[in-house]
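For chain A:
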Amino acid sequence: MAVHISLNDKNHDLPDGATVARLLAGFSPQPKGIAVVVNGGIVPKAAYETTKLTDGDQVEVLTFAGGG
Partner candidate 1 sequence: MPASMPSWLNDTAAPAVQRLKKTLENPCSDAALEALAATAQALTRRHFGRTISLYAPLYLSNYCSGGCVYCGYAADREIPRHKLTLDQARVEMLALRTMGIEEILLLTGERTPRADYAYLRRHVDLAAGIFPSVAIETFPMSEEEYRGLVEAGCTSVTLYQETYDPARYEALHRWGDKADYLSRLEAPERALAAGIRHVGVGALLGLSEPVMEMIRLFNHVHRLRKKFWRAGVSVSFPRLRPQAGGYQAAYPVDERWLARLIFILRTLLPDTPLVLSTRETPAFRDGMAGVGISKMSVASRTTVGGYSDHEDKDPGQFDVSDARDVRAFCAMLREKGLEPVFKNWDMVYRH
Partner candidate 2 sequence: MDDTLILGGETLSSRLILGSGKFADTATMIAAVKASGTGLVTVALRRFNPDQPTDDLMGPLMAIPGLKLMPNTSGARDAKEAVKAAYIARELCGSRFIKVEIHPNPHHLLPDPIETYEACRILAADDFIVMPYMPADPVLAKRLEEVGVASVMPLGAAIGTGHGMATREMIEIIIRDSHVPVIVDAGLRAPSEAAAAIEMGCAAVLVNSAVAASDHPVGMAEAFKEAVAAGWKAWCSGLMPTSETAVATSPLTSFLGS
């Protein structure tokens, strides 16, 4: 079984029971400064391990870029 989520508006599959932490661990190289928004709500860093992702979740991962 897999969980189908939307990551930054693109389809993304994760193993069943995956958490935000699991999602981030799949990135290479590991992003440093990021923020995670699930279905419009900001997920605090402390909750990455405990926040489970389910089918249809809209996930946004944000970082800093150059800006004035």
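The candidates came about this way: all candidates are chains of the complex that A comes from, given by their letters.
Just so it is clear, a residue touches a chain if its C-beta (ideal position, glycine included) is under 8 Å from a C-beta of that chain, and two chains touch if they have at least 3 such contacts; residues count from 1.
Since we're looking at a predicted model, the values are computed, not measured.
*Asks:* Given that all of 1 or 2 sit in the same complex as chain A, name the one that actually touches it.
*Replies:* Result: candidate 2 touches chain A.
*Asks:* Applying the document's contact rule, which stretches of chain A touch candidate 2 when the two form their complex?
*Replies:* My answer: residues 7-8, 26-27, 29, 31-35, 37, 42, 44-45, 60-68.
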